[in-house]
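Omission of a single protein chain aside, the complex is shown with its protein chains in their original locations.
Entry: chain A
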Amino acid sequence: MTGYARVPAAEIVSVALDDFTALYHRASGITHLVTSPVPELLDVLEEAPLGLGEIAARLAAVFEVEDEDALAVRLDELVAAGLVVRT
């Protein structure tokens, strides 16, 4: 089963600006300017991988999650950005 984990918390410096949050990724030196749902997604992820169903269930407390495919697309974007690891 595909699982998603966030990179270790110590690798990310996060500063909430307004609707946007600035994330500095120490490992890559890249700054990401992100908006909802990225901060919420990173909040519910853990350093141990979680399955899509579990992530959707946790997010449901904050958001209405329409379908898991859309959620997977968002997560894969974060994988591409280096902020999330897929196993």
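By our rule, a residue touches a chain if its C-beta (ideal position, glycine included) is under 8 Å from a C-beta of that chain, and two chains touch if they have at least 3 such contacts; residues count from 1.
Operating definition for what follows: contacts and distances are computed from a predicted model.
Visitor: For the complex's missing chain, which UniProt name, "HAD family hydrolase", "Hpr(Ser) kinase/phosphatase", "Heme exporter protein C" or "Septum site-determining protein MinD"?
Guide: Its UniProt record gives the name "Hpr(Ser) kinase/phosphatase".
Visitor: Of the residues A:Ala9, A:Leu33 or A:Val73, which one touches the chain left out of the display?
Guide: Considering all chains, including the one not shown, the answer is A:Leu33.
Visitor: Of the listed residues A:Met1, A:Val15 or A:Ala61, which contacts the missing chain in the full complex?
Guide: A:Val15
Visitor: So which bits of chain A touch the chain we can't see?
Guide: Its contact residues with the unshown chain are 13, 15, 17-20, 22, 24, 26, 29, 31, 33.
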